[in-house]
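With one protein chain removed, the remaining protein chains of the complex are shown where they sit.
In this document, chain identifiers A, B and C correspond to the written order of the chains, with residue numbering beginning at 1 in each.
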């Protein structure tokens, strides 16, 4: 079973956060993390994954066009995605500069893809997903791992 | 196993939509629907339910204060709600008058309560939840039933 | 003085709505409507306009990547946009399928561009902006005109 971690990253911060999430996904027995940028991902990755965790830097309070493009173009896979697990993450420059609304814009896409959506677990921050200003620090790295783990565990449980 | 359908209703439209959702919940073997208004619900209802489907009329694009009050006051139950299933519904007077943002305001609460969130299934509208302008018509009633069924089925599956 | 009406349109519905808005803009003396698709617009159009009214079809509850791309790429004009007037519109296939969250995703961009944001006026629907399912009908066309007029009037007033 695999979980796709899909990201767009320019400065490298969102990619780093994606890598921490991947560690959490792989901490669950039997679940593999597939780490792909928006330039590398394929429709097959969407269809072959039991879950998708998608992330973006904050560009004007909404996910970057590069990530939105993937959701728009894969509209043909929509019906096959119903019932899979989804979650989101974001990085920003400003503390109240759009991290949450960026995460919510991704969650809106995931819901319309028919997916089952979770935020980060209560022992992380217990909110919409994982986010940080700039490079992920140690605490954010741990929270990212917990989000990955939560998604992988839910995928695993739903497959039984 | 029970699913709580929590609503605030003044005109009766949101209550009617809640009743259609309840039919969907009860169509799943072993799952009972508990229908409660914001004036009737208790913390115990939150804790005893495997899922919550919460609905409100649209008041200025956000759930009514009466429903928000319940979420605010039950903050002490938050940690016990993690991993339960959540979904939302709304009724409005205007076609683009805040149904979606009202549903999303409820979904934001459910996510911060740690819940696993779903929209209505692809064979309903495949979006954030169930909503209608005025009294639910036949199509909305069917969609409501499908949302209730989806939540109950997911609760049932997660309990195994 | 000019107001830019910026749209992305595939089926032609969003373009039609843009044209109705343009009529409202031009009903205000001294204000010209500049109608541009996302493929035609330039940074100069952003900078030369006293207001921007931006619209998109609903793609997964958020503006289409094509429109987001424009906001992302014109980041360099951001500081010059502060204090201009902004508004939004959307068209969808489903009645509760993301029109409002699409409009709100555009409004979030406009706010972060430093703009002064208005919805459609009270004698239209008095909500976030103008939207319709499919092709704009007569009522929506009137509301679109009212939104255009409101934005043009505010631009005109702020220029005094």
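FYI, a residue touches a chain if its C-beta (ideal position, glycine included) is under 8 Å from a C-beta of that chain, and two chains touch if they have at least 3 such contacts.
No experiment lies behind these values; they were computed from the predicted model shown.
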> Which of B:101, B:143 or B:156 sits in contact with the chain that's absent?
Replying inline: B:101
> So which bits of subunit A touch the chain we can't see?
Replying inline: 61, 94-101, 103-104, 125, 127-128, 130-133
> Since one chain has been left out of the picture, which residues of subunit B touch it in the full complex?
Replying inline: 59-66, 68-69, 71-72, 75, 97-98, 101, 105, 108-109, 111-113
>> Touching residues of subunit C against the unshown chain: what are they?
In response: 78-79, 82, 104, 107-108, 111-112, 114, 116-119, 121-122, 126-128, 154, 157-158, 160
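Just so we're on the same page, only the chains that are shown with their structure count from here on.
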>> Quick check on subunit A against subunit C: do more than half of the interface residue numbers occur in both copies, making it same, or fewer, making it different?
In response: same
>> Taking the mean of the CA coordinates per chain, how far is subunit A from subunit B in Å?
In response: 25
> Could you state the distance in Å from the CA-based centre of subunit A to that of subunit C?
Replying inline: 30
> Which subunit C residues reach two or more other chains?
Replying inline: 61, 97-98, 101
